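Here the structure comes first, spelled out in C-alpha cells, and everything after it is commentary.
Here the complex is missing one protein chain, while the rest keep their positions.
Right, subunit A next:
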Amino acid sequence: MIKIAVYGKGGIGKSTTVSNVAVALAEKGLKVMQIGCDPKADSTMQLRHGEAVPTVLELVNQRKNDFELEDMVRIGFGGVVCVEAGGPTPGMGCAGRGIITALEKLKEKGAYEVYQPDVVLYDVLGDVVCGGFTMPMRKGYADKVFIVTSGENMSIHAAANIAMAIDNFKNRGYASLGGLILNRRNVKREDEKVAELADDFKTSVVGTLSRSEQVLLAEEKQQILLEAFPDSEMADEYRKLAEQILAVCEARG
C-alpha cells in the first residue's frame, strides 16, 4: 500500500490536484482512497459531484461509536473511496485534535483492511499549525509527503515551513519528503523559485501543472477535470503527475 500526504498553503489547489491524481491512479487500475483532513470537509467534494458526506467527526460526535465504516465512506468518481475527517465549527473546539481522532477512528473501524486500497492520499489542511496536522505524516500513516506550491512568495514560505517540519521529525520515523508539485500561478521566475526551494531541502520538483481555465470550468460543473475534460492537455498533465508521484514512492520504497 502506498500512502501519501499532500500539504501546501491554503487555496493553492491541493484538493483539486489530489482528486485528479486520485482518478488518474484509478484509471491505471489502482484502488485509491482519498482522505480529506480539513475541518471544511471539501477535499472530495468534486469527486462526489457536490453530494454531502457525513464526516468522521460528525459521526463520532452524534453517535459515539455506534456507526459502521460504511457510514463514513462514499465511493466517488472513478471508484475513488472518499472519506472526510471533518472538524469543529470554525472558532470552536480543536481542529488538530480532531484530525487525530478521525484518523484513529478510521483505522479502528478497519478502513484500510476492508477497502484494501493500493494508494491512500491524505489531503491535509494548509499549514501545519499544530501537532494534530502532523498526524497524516506520523508513523503508520503516510510514507511520503508531497507539497503543492506556486511561485508566489507566501506559498513558497508555507512550503518551506512544512518541509522544515518534516526535517525536524526525521528521527521520529515520520514520512519523508517525496518532492514538490508546482501548481503554476504564472508569476515571475516561478520555475526558478520553486527549483531553489527544492534545492534548499534536497528534494526535487516531481511535477508541474499549468494554470488552466478548464480546471475552473470543471469546478463550476462540480466535477474534477479528468471527468469534465478527460481528453484535454491538462488531463494529461495530471496523469503525468500521478505517474511521477508513483515513481517516487516506488523508487524510494
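Observations on the model:
Operating definition for what follows: a contact is a pair of C-beta atoms (placed from the backbone, for glycine too) under 8 Å apart; a residue touches a chain by one contact, two chains touch by 3 or more; residues count from 1.
Here, contacts and distances are computed from a predicted model.
Missing chain, UniProt protein name, picked from "Nitrogenase molybdenum-iron protein, alpha and beta chains", "Peptide/nickel transport system permease protein", "Ornithine carbamoyltransferase" or "NADH-quinone oxidoreductase subunit N": "Nitrogenase molybdenum-iron protein, alpha and beta chains".
When you scan A:Gly29, A:Gly91 or A:Gly173 for touch with the missing chain, the hit is A:Gly173.
Only one of A:Met1, A:Ile75, A:Cys94 or A:Leu217 touches the absent chain when the whole complex is considered: A:Cys94.
Touching the chain that is not shown, out of A:Gly13, A:Gly36, A:Gly132 or A:Gly178: A:Gly132 (per the contact rule at the top). Considering the complete assembly, subunit A touches the hidden chain via residues 94, 96-97, 100, 130-132, 134-135, 138-139, 169, 171-174.
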